[in-house]
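For this depiction, one protein chain was excluded, whereas all remaining protein chains were kept in their positions.
We call the chains A and B, going by the order they appear; numbering starts again at 1 in every chain.
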Amino acid sequence: MTPEQEQVIDNETLPAKTKEQLKKFLSEKNISDDQFEEIIERVNSEYMSTRIEACEAVGVIAAQSIGEPGTQMTMRTFHYAGVAEINVTLGLPRLIEIMDARKEPSTPTMTIYLEPEFGADRDRAREVSWQIEAATLQEFGDITIDMQDMQVVVHLNSAVCEKRKIPVGTIIETAPRKIRERRHYRDFEHESDEKEGVINFMPKSRESYQNLFQLAEHVRKVIVQGIDDIERVVVRKESGEYILYTEGSNLKDVFDVEGVDTRRTRTNNINEISQVLGIEAARNAIIHEAVSTLNEQGILVDVRHIMLVADMMCLEGEVKQIGRHGIAGEKESVLSRAAFEVTVNHLLDAAVANEVDELSGVTENVIVGQPIQLGTGDVKLIAKPMN
Amino acid sequence: MQSYTRYERARIIGARALQISMGAPLLITTEKCDPLEIAIEEFQQNIIPITVKRK
Partner (left out) sequence: MYYRMKLSDKVRVPPHRLGEALDKVILDVLQEQLEGSIDKEIGIFIGVTKVLNIGEGEIIPGDGAVFYDVDFEALVLRLSLQEVMEGLVVETTSFGAFVSLGPIDAMLHVSQISDEYISFDEKNSRLICQESKRFIAVGEPIRSRLVTLSLNEREPRDSKIGLTMRQSGLGTGVWLEDDMNKEKEKEKGGERGSQ
């Protein structure tokens, strides 16, 4: 391909991706000018024929295109295709979660990619995973209840601490603090001996056994290493690198961990993505999640329909659900909202407030019986003088 | 402006057919008697006196 031909491709009005594919395809080949012209013409006419005409009812068509395959989806929950141990919601329930813009998916999960030095080495990958996976105090040593002295005694296992690359002092410092901050239990005192690796917890009221046992529970369950929301981490080798899959999601804290590749790591919690990475990222995440949910069931929907829905949800800068607390409930037309859900409330409120309905949308015109502003209804005809 | 979308085409031919059925003078000579067919033929010859106002 000659530089002039490349220049011609650049000047064409085609999507950027098409141009790149074209250039890549032609780069090694020798094309004569005639052939090149015909190629460009055919590419252009193909592109033109895939474009939507003005006045097309894209919203209705997108809704149907996503809804119809939806009736063929099943409600099963399989194990995640790649990782046998982690449960992820699939199928119709997941699609509903996405469309409803749920703040917390029922099975949050992250796919954490690592920086090259960490991803190539199994041990370093494991180190990162320990920094992320929430580990309770129980994993670091023995916890016993001393009923005679009314205290809970923790003997830390220094071998475990070394394996997991966390100094004993850190655990001694973190444990009581976390019990007070995270578990909100403050009725105790503690003493510690760093050299021996021993911590003693004493409840404030020295009489009550109940308090003692309660304290013991807290001590056992307090999380001293890793990120609180991440319940489980699985390390797997895929395509030559080590990747972490998690149950539980906390994008912000995971990004702070050393070794995490923040450019590829993703989560299925769209709300988190919107808060940490912004609304454009959330829009892309919605598209990605919806597409993969549908594809996993073997259903192929043209991505443009899903793009339309994602764009509508993210239009105002935050992720809104499609239902009556989101997009459908914010329509200007009273009749349209009344036709969607909670009919009487909307009509009553509108009557009290003396509202006016402009009759500019589809639903209200159908209700009233006028031609709608879609398709042929959007065409304005002018008569040309006959002579 | 000569390439019309399918909606514009439908509207133009429909309006012209309605006019013909209500007694408007024809612009072509034809043997057909159905207003819709006459309108389609006028459209194909590009002489329908109706055009579209695009925003």
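One rule holds in what follows: a residue touches a chain if its C-beta (ideal position, glycine included) is under 8 Å from a C-beta of that chain, and two chains touch if they have at least 3 such contacts.
Quick caveat, the model's predicted, so the values are computed rather than measured.
K.L.:
Kindly name the visible chains that come into contact with the excluded chain.
P.N.:
Answer for the hidden chain's contacts among shown chains: A, B.
K.L.:
Looking at A:160, A:279, A:350 or A:381, which residue reaches the missing chain?
P.N.:
In the full complex, the listed residue that touches the missing chain is A:381.
K.L.:
Using the document's contact rule, name the residues of chain A that touch the chain not shown here.
P.N.:
Counting only chain A, the missing chain is touched by 371, 376-377, 380-383, 385-387.
K.L.:
So that we can see where the missing chain sits, which residues of chain B does it touch?
P.N.:
11, 15, 18-25, 49-50, 53
Methods note: only the chains that are shown with their structure count from here on.
K.L.:
Where on chain A is chain B touching in the complex?
P.N.:
53-56, 375-376, 378-386
K.L.:
Of all residues in chain B, which touch chain A in the complex?
P.N.:
5-8, 10-12, 14-15, 25, 27, 49-54
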